[in-house]
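Below is one structure, written out as structure tokens; the observations come after it.
Only one protein chain is missing from this complex, and each of the others stays in its spot.
== subunit A ==
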Amino acid sequence: MVSQTFTILNPTGFHVRPTKTFVQTASAFPCKINVINKGKKVNGKSSLSMLTLGIAANEEVTLEIDGEQEQQALETLGKLLTEIHE
């Protein structure tokens, strides 16, 4: 299992659009992807669960990834978390 914590830079937080991109990307990986924010852990392949986290700007988000291609998933998804989105 690999794990790393990122800070959300997007000024409006991690909203609908970035969540969509994140979940689509996450779903393409075979490994299990958990997203942890404010003490709550959800499935990174579920956009509804991701939205219920209400991830705001400057918050920390930890990715916990387990399984095939875990390192590659961590890098790709970590980058998405720290980018600026529409």
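The rule is short, and it goes like this: a contact is a pair of C-beta atoms (placed from the backbone, for glycine too) under 8 Å apart; a residue touches a chain by one contact, two chains touch by 3 or more; residues count from 1.
Here, contacts and distances are computed from a predicted model.
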{"item": "The complex's invisible chain, by UniProt name, from \"Alpha-D-ribose 1-methylphosphonate 5-phosphate C-P lyase\", \"Phosphoenolpyruvate-protein phosphotransferase\", \"Metal ABC transporter permease\" or \"Extracellular solute-binding protein\"", "value": "\"Phosphoenolpyruvate-protein phosphotransferase\""}
{"item": "Residue of A:T25, A:S47 or A:T76 in touch with the missing chain, whole complex considered", "value": "A:S47"}
{"item": "Residues from subunit A at the interface with the omitted partner, ascending", "value": "9-13, 15-17, 20, 23-24, 27, 42-43, 45-49, 51-52, 54, 56, 58, 82-84"}
